[in-house]
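A quick write-up on the structure given underneath.
Only one protein chain is missing from this complex, and each of the others stays in its spot.
All chains are identified by letter, namely A, B and C, in their written order; residue positions are counted from 1 within each chain.
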Amino acid sequence: MSAFLRNSTVRFLARRLAYSAIVLAGVMVVVFSLVHLVPGDPIRIALGTRYTPEAYDALLVASGLDRPLWEQFFSYIGSAVTGDLGVSFRNGSPVTVNLLDRLPATASLAVVGLIVALLISVPAGIWSALHEGRVSDAIVRVSSQFGVSVPDFWMGMLMITLFSSVLGWLPSSGYVPLTEDPLLWLRHVTLPAVTVGIVAGAIMTRYIRAAVLEVAAAGYVRTARSKGLAPAVITFRHIVRNALIPVLTIAGIQLATILGGVIVVEVVFAWPGIGRLVFDAVAARDYPLIQGAVLLIAALFLLINLIVDVLYAVVDPRIRLS
Amino acid sequence: MTNMEPSLTEVEPQPPTTSRVASWRLLLSNPVTVISAIVLLTVIVVAFIGPWIAPYGINKTNVANALQPPSGAHWFGTDDLGRDIFSRVLVATQVSLKVAVVSVAIALGAGLLIGVVAGYRGGWLDMVLMRVVDVMFAFPVLLLALAIVAILGPGLTTTMLAIGVVYTPIFARVARASTLSVSVEPFVQVSRTMGTGNGYILGRHILPNIAGTLIVQTSLSLAFALLAEAALSFLGLGVQPPQPSWGRMLFDAQGFLGQAWWMSVFPGAAICLTVLAFNLAGDGMRDVLDPKQRTMLEARRKR
Amino acid sequence: MSTPVISVRDLGVRIGANRIVEGMSFDVEPGQTLGIVGESGSGKSMTVLAATGLIDVPGAVVAGSSLLADGTELVGARERTMRRVHGKTIGFVFQDPSTSLNPLLTLERQITESLQAHRGLTRRAARTRALELLEAVGIPEPEARLDGYPHQLSGGQRQRVMIAIALACDPQLLIADEPTTALDVTTQAQIIDLVRDLQRDRGTAVVWISHDLGVIGQVADEVTVMRTGASVEQAPITDIYDAPRHSYTRELLAARPMLGKATPPPAPEAPEALLSVEGLDVRFTVGSATGRRTVHAVDDVSFTVKRGTTLGLVGESGSGKSTVAGALTGLVPPHAGTAVIGDRSIFDARGRSVTKALRRRISMVFQDPFSSLNSRNTVGTAIAEPLRVHRLADGRSGREHRVAQLLELVGLPTDFARRYPHELSGGQRQRVSIARALAVEPELLILDESTASLDVSVQAKVLDLLKRLQAELGIAYLFIAHDLAIVQEMCHEVLVMRQGRAVEYRPAVELFADPEDEYTRRLLDAVPPERPRAAAS
Partner (left out) sequence: STGEGTDLGGTSGGLVAAIAGEPDQLDPHMTTSYFAFQVLENVYDTLVEPDENLEMQPALAQSWELSDDQLTWTFNLRDDVTFHDGSEFTADDVLYSYNRIIDGELSNAWRLSAIEDITAPDEHTVEITVSQPSPNLLSNLGGFKGLAIVQQANVDSGDITTKPIGTGPFALESYTSGDSITLTANEKHWAGAPQIPSVTFRFISEGSTAIAALKGGEIDWTDSIPAQQVEGLSADSEVLTLGQTPSNDYWYLTLNQNREPWNDVRVRQAIAYAIDRDAIVQATSYGTAAANQLAIPVQSVWYTEYDTYSTDLDRAQALLDEAGVGDLTLDLMVSSDYPETVTAAQIIADNLEPLGITVEIRSPDFATWLDEQNTGEFDMLMMGWLGNIDPDDFYYAQHHSGGASNAQGYANSEVDDLLDQARTETDADVRQQLYGELATIIADEASYIYLYNPSVIQAWNPDLDYEVRGDRAVRFRDVSFGE
């Protein structure tokens, strides 16, 4: 029987993997097309002040834009798969290096942000669902709506004003790698991560509340109550555990969303992450860098979803054993 | 108690009434929804008449009068060029709302088309369209919008287009899911067995029945579009000066955080309030449309 | 007479301003079964939930008293008290076995939960007990099943597990709320036997809720008949059958479909064949999380429907009945086979006009009267839709006129055309569906469980209508049902399906008199007999 179990899980994962690969291929096509959609000559625009015929020719050859379209496409896909995303128009160094330089900062922010979001949303969402219709539920609902409605950059601006300028508790900007000094890292990551976390937490609170509500209305919860179980057992073993499955998806999506959405927060907090890199790249028309960043984030999105699927298979016997 | 003969009539028991009239009544019975509707209405009215009721010209600079705190003459104070912030917030309503409405209209139009076609036709077309949507979905919203701006250059039109494009997959998914669930409803099956054409089925049965979901999604998307516009403008890539938009005003306020709180607080509050109103209204509508929530509301209303 | 296990007095439930249940009183003694019967929405579930303190509707207010044998008052009791009682003194089995079990927990966990909570058993002891319970409720290979999950069980098996859970702590009272409604007749019969056996062995008192008087007759010693939140009659089961005092009870009894009670009106002499189906084969590809597989829904089925007669299609749930109907109406593409109506081949039809013409000859009425009408269209619009599609009436006034005719034909007032579906009762809606199906003047009407969701009294009226229409219009019916009693009442010929195959296809009279196939026999045996079991024994 166990061979069969493993077999079905493997089949499930194989399907998800194949699906991710298809979507990733689509993503690559879109990313590849980006630079070709630019009206006018991307190289001319990218060079700007640095334009000289020689520089132009050099960049043209270096970027491969002089070759036939299909050849460019396959070479782009080919090198992208091997981790070569071309060379930045702006500083001439490999895009991959640029991105990897920035990834730790963004990852720190995203992960800590997600943790903050979870710390807010899990208790708030469960509490509010279990107290549906009461005043505390209304408070959670309205404040989560509020959290969803506040522009994150505005919140960041307010946070800097309060915690940095007025109270002087935390630094308003800068990044210290975790490996260098964990304490300093934490001090620096706090404000931006809280900004990110509040917004993401507000969104997740709403999903968690809905998920818990849905589970709480399920037949098996009534069965559990009919057994005379303690409320804590019903809440955690029967409600929260089942509600965790959709929450897992949401947490995954949120992590991906944070990864791709921290641009403004990174700009506000001068955080040297991928978001700011993209922002600068957009200003500088550094198309290879934009392409690379978009591809990286989209690929991370797919990877996170894949991981969520794997976790699903671990948590849910219906998938594990079907 | 066994022998009480009730007056037996031939009337069969009536199921509980669930009409659209009742939906409206339920909506109006929720004070939060009513308040958000009033806020939205006000915002829309301001969007139309803003330029006429604004006390000052929105681009009227008066450097000598710059950075004045809120006062009787300038309710929301003045900005770094001495322009009246109250007037600018009023007039910016139109720009911000226009961006939101146009981009959501783009997303709704494209998403509805893709979603309904995919959900109704099914088969390989569904497969292909949904994979395309999945691909679009894999891009984070703001990043994709930025990429589009990088291609087309910043500006009002680009902003609307970019936001429209990035929200299309959501509408496509919602429309497809609702279309799928409606098209397996027996009343659609009946129409098929009667030989009714696809046009009639789509127009008379499917669209009206997915409209509710789409209205909710539209309301929520308007909220997100407003935020996206603000974010793009905040990055200096959205609405361009001197045209005021709430996000652009926050962009301008960045340098004055310590000195002139009113420059960032009022446009920020305007965004927050409008987005909140769209979200709450959408939420209220969903509560009414969702049968489970609805019975709860009805029960509470009768208490 | 021993002391009642539960003694309910003047119980009432209010939700908001609505009085859902009023003045319910009953006692249940050890070893006895109280049956509660009544149509949907009459307050049966609310009554028992209120009496046991398990009501979970926000804003529900319970009045009256519900006393256990040990003197515990359950109405208004504190949560601690209730928790002590639930699962230990009172066990519950709910209607839908597919949602009543937690999909993420092993069966062992779900069965032993209450043992650990109430009896403080160790894990090992609880497991041994769970094993006994699974054996007692007749689950094969209980040892292996204990570590399994609910989705690995069939519906009937899940309901057995539910019963095992309910009985885990040897409760004095078992509450069964429509425990068999979602199951096949054959499985239903097994569950009824199971509960009776367990009750005999353990002396448990049972409250059994059902809308089906036949089932109640099988299990109950005493019966309460409910209507709109109140009991209209309460008496021992034999008295209810033999000397019903209330007109509603009499109506319920009369409308109850029973084998051997009625036969269809005579078929026309030597009717010609209308529809011939040959070797029909339908397959579905279903995608699940773990992959695709093929479901062979209909496997080599052949039959003929003659003009003016009714062919019954019976079989358990999932046997492929609806799929046959779907293939004939173009909803599902067949994999193989032919079907000819008159001289037209159905499956080879190509081109819009040809298929449209075909759709006029066969129309269909679905099971659920609520969802087969678009809630956004008036009755008039719904009935006019086929008229419009096939251009069967001249203009607006012509259509209105025809709609009125059709409404009259199905026995509804003509001003119903302006009503919306939600303003109609279930029976009225089903009449509207029938009127709509008749609008194209079909030669064959497919009725897919068209009366199954109606209350028995309403069902009887709709069946009468169908019989009248066949007599007046000479339409042929393909009558799909799982209730053999109505099949006997309606059909001239019967096709029994099982797992997509035809197992028996014969004239109705012969089939009911002398079923050949083992499966048909089982189906017939499982139908509750006319007399209550208590009277028979």
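Quick note on the criterion: a residue touches a chain if its C-beta (ideal position, glycine included) is under 8 Å from a C-beta of that chain, and two chains touch if they have at least 3 such contacts.
Quick caveat, the model's predicted, so the values are computed rather than measured.
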- Going by the touch rule at the top, give the shown chains the omitted chain contacts. A, B
- Item | Residue among A:G125, A:G228 or A:G273 touching the omitted chain | A:G273
- Item | Residue of B:L81, B:L113 or B:A211 in touch with the missing chain, whole complex considered | B:L81
- Message: Contact with the hidden chain only, please: which subunit A residues?
- Response: 44-50, 52-55, 90-93, 98, 101-102, 105, 160, 164-165, 168, 171-176, 181, 184, 187, 268-270, 272-273, 276-277, 280, 283-285
- Item | Sites on subunit B contacted by the missing partner chain, in the whole complex | 59-61, 63-64, 66-67, 80-81, 153-154, 236, 240-242, 254-259
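One rule holds for everything that comes next: only the chains that are shown with their structure count from here on.
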- Message: Contact counts by the stated rule: is the higher one at A-C or A-B?
- Response: A-B
- Message: Averaging over Cα atoms per chain, report the distance between subunit B and subunit C in Å.
- Response: 43
- Between subunit A and subunit C, the Cα-mean centres are separated in Å by 48
- Message: Using Cα averages as centroids, what's the distance between subunit A and subunit B in whole Å?
- Response: 23
- Query: Where in subunit C do residues touch two or more other chains at once?
  - Reply: 58
- Message: Quick check on subunit B: which residues sit in contact with 2+ other chains?
- Response: 296, 300
- Message: Show me the residue ranges of subunit A that touch subunit B in the complex, using the header's touch definition.
- Response: 22-24, 26-27, 29-30, 34, 37-39, 132-133, 142, 145-146, 148-154, 157-158, 160-161, 165, 217, 256-257, 259-261, 263-264, 267, 278-279, 281-282, 285, 287, 290, 293-294, 297-298, 301-302
- Contact set on subunit B toward subunit C in their complex: 1-6, 8, 12-15, 17-20, 185-187, 189-197, 200, 204-205, 208-209, 296, 298-303
- Message: Quick check on the complex: what are the subunit A residues that touch subunit C?
- Response: 8-9, 11-12, 15, 132-133, 218-220, 222-231, 233, 237-238, 241-242, 245, 315-319, 321-322
